[in-house]
Structures are given as structure tokens and as C-alpha cells.
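Then we have chain A:
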Amino acid sequence: MLEVKSLSKSFGGFIAVNRADLAVEKGEIVAVIGPNGAGKTTLFNLITGVLKSENGKVFFKGEDITGLPSYEICKKGISRSFQVVNVFQRLSIFENVQISILSRERKTWNLFTPSAKLAVEETNEILESVGLMGKKGRTTGLISHGDRKVLEIAMALGGNPELLILDEPTAGMAPEETSRCIELIKGLSGKRGLTILFCEHDMEIVFGIANRIMVMVRGGTIIQGSCNEVRANQAVQEAYLGGSDAC
Partner candidate 1 sequence: MLKSTLGGKGRILGGAALILLFLFPLFLPRFYIYLISIILLTGLLATSLNLPLGYGGIFQFHHAVFYGVGAYAAALMITKSGLSPWIGFAVGPFAAAFLSLIMGLICIRLSKLYFGMLQISLGSLVWIIVYRWYSFTGGDNGIHGIPVPDVISSPKGAYYFTLLVTLLSLWALHKIINSPFGSALQGIRDNPVRSAMIGINVKLHQLAVLIIAGFFAGVAGSLFIVVDTAVFPDMLFWTLSLEILIMCLLGGWFTFLGPMLGAAIIISLRTFVSGFTDYWTLPLGLLMMFVIFFLPNGILGYIQERLYRSPAEETDFVEQTVKES
Partner candidate 2 sequence: MEIVTAIFSPKLMSQIFVGLSRTVILFIVASGLSLILGVLRIPNIWHGSLYMVGAFMTFTISGVLGGGSMGFWMALILAPLGVALVSLIAERSFFQHLYEREHLMLLLLTFAFSLVFGDLVKMVWGMEYKSVPVPRIFQGSVHLFGGLPFPLYNVFLLAIGPVVAIALWLIVNKTKIGKISRAAAVDREMVGAVGINVSWVFAFVFMIGCFLAGLGGALVAPTVNVSLGMDHTLIMEAFLIVIIGGLGNIGGALVGALIFGLAQSLGILIWPQFGIVFPYAAVIVVLLLRPTGLLKSTW
């Protein structure tokens, strides 16, 4: 579904992403792992149009989406959550998700219908499915970090995507929040059939839910393969794992 070929990006003299490759099949859950600074977020930024790449290509469902701006990429069916929480802090949780849906429905040019009446059911549905229904009136600037990360995912869902890209979805979460988030991700893949691409630092989570793993070091892809392949790979062990984790 998603194919990244030889993508590169540098900032000044620093090469952040160095001919990275990635492949995600429909229905899969793929994880990108690597040490800090390996370029994972930059890679996601390149795929989703937040940054422009210098070399390489990105294909989505066979179509070349390299260099498209973010809002176009969203319309193709890719949604994303951010590592650093990016939500609408002055608006309520409800409105955050609602706007996502309204945007998908191309309604943002509607100047006169009260938006409070639109997309209410679907917004509630999503809020219910991620467990934020009880707090939907709260201003997002005031809710907990964990809730905000979940809201990120909820907003991404509003776009009714085929591919969901999650950048460190459990970063900064407390343990119960983390396990709830994992269940949520599993559910999204299982029940909704979403294809999911994510990156994480917590190896337990990665090996727990990913079908395949791509390992990045210093901006480049070392290997992409199944849990076992990755764990067995020499280069990965040297660069990163340095020990065994439960799988």
C-alpha cells in the first residue's frame, strides 16, 4: 500500500534521512524502530508532506505522492498522529475530532450552516471508540497528556484513512494509558481493518503488535522484516537492541 524508495533529506550539512526504504502492505501493522535521532519522525514528516524530500519517492496505492502538501496527502487516505502533541488547544475535544470529519467531508468552505449540527453522530462514535466520550466538552488545553495523545489518534480517525501513521503514540503515557492505547491500536487494525505504520521506543509494544519491523539507523534502513528476522539480525543487535526482549 505504501512504498518508500530511497528517500533522503538533509538539514544544512546534517543528513537526517539517508536513502530510506519502507514497504507497508494493506492490513499490516508495521513498526519503525531505531535509536534516538535515527530519523524516524523526519521520515514520517517526509511521507506526510510536512517536509519536502531531496531524493527518492513515496508511493501510496501505486500513486506517486512525493512532495505533495499535507492536506493533499490527507485526502488520499493517509492520516497521522504526531509525536509532539498537535491538537487544537483552545477548542473542545469534541470540536477537535469534528473538524477532522468536516474537513474530510470537504465542508470547511461552508460558511453558513452551524457546525454544531454537523457530523455529530460520527464524532461521538469515534470519541466512544477511543474512550474520550465522557470528556468531550473539555478544552483540550486542559486535559492530560495521555488523553491528548489519544485525541491525536481520534483526530486521525476522523479522516477515515486507509493508512494510519502514528508517531510514538504511547510516548509520555502512564502504564494503564499505554495498555489502553495498545488495545485501541490492535482494535483499529482488527475491527476497522486499518493499515497501521508506527514508530516506538518501547520494544515490548513493538514486538507485541507489529507484523513487520523496519529498523533505521542514522537515517538509513538497515532491514525490514518480521520480529524474528529483526531480532536475529547482526547489524540490528549491534546498533540497537543489545539484549533480548520478550516477543
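Here is how the candidates were picked: all candidates are chains of the complex that A comes from, given by their letters.
As a convention for this text, a residue touches a chain if its C-beta (ideal position, glycine included) is under 8 Å from a C-beta of that chain, and two chains touch if they have at least 3 such contacts; residues count from 1.
These figures come from a predicted structure and were not determined experimentally.
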So chain A is shown by itself and the numbered options are 1 or 2; which of them touches it within this complex? 1
Which positions of chain A touch candidate 1 when the two form their complex? 48-50, 69-71, 74-75, 79-80, 82, 86-92, 94-96, 98-100, 102-104, 107-118, 120, 135-139, 142, 155-156, 158-159
